[in-house]
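As you look at this complex, bear in mind that one protein chain is not there, while each of the others sits in place.
Moving on to chain A:
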Amino acid sequence: MKVNITRWDTVATWRWDIPEDDVCGICQVHFDGTCPTCKYPGDDCRLLSGKCGHNFHMHCIMTWIKQDAAKGQCPMCRQRFEWADQPQESTVQTEAEE
């Protein structure tokens, strides 16, 4: 039997390699979703990890850290917020449908 594929649609989900139940403390959205200002998850809406061990959406922590009131501190632990080199590996799972 010969099958001709005429078209297919691809579907992808995005997942960061961090614990399942983690939400960004600032927007309270799961890290696998975007920050409230973005539409698509992934490299355009990255996560930022502090050396203190706390993660945030990059856009969320940047909005906070540029405030005077932030005093350069992590919102979770109030240590000086310095970001670590990107430790998260992202994995993309792709499913194809016929």
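Throughout what follows, a contact is a pair of C-beta atoms (placed from the backbone, for glycine too) under 8 Å apart; a residue touches a chain by one contact, two chains touch by 3 or more; residues count from 1.
One rule holds in what follows: contacts and distances are computed from a predicted model.
**Student:** Any idea which of "Elongator complex protein 5", "Signal recognition particle 14 kDa protein", "Ubiquitin-conjugating enzyme" or "Translation initiation factor eIF2B subunit beta" UniProt assigns to the chain that's been left out?
**Tutor:** "Ubiquitin-conjugating enzyme"
**Student:** Considering the entire assembly, which residues of chain A contact the chain that has been omitted?
**Tutor:** On the side of chain A, residues 25-29, 36-37, 60, 63-64, 67-69, 75-76, 78 touch the unshown chain.
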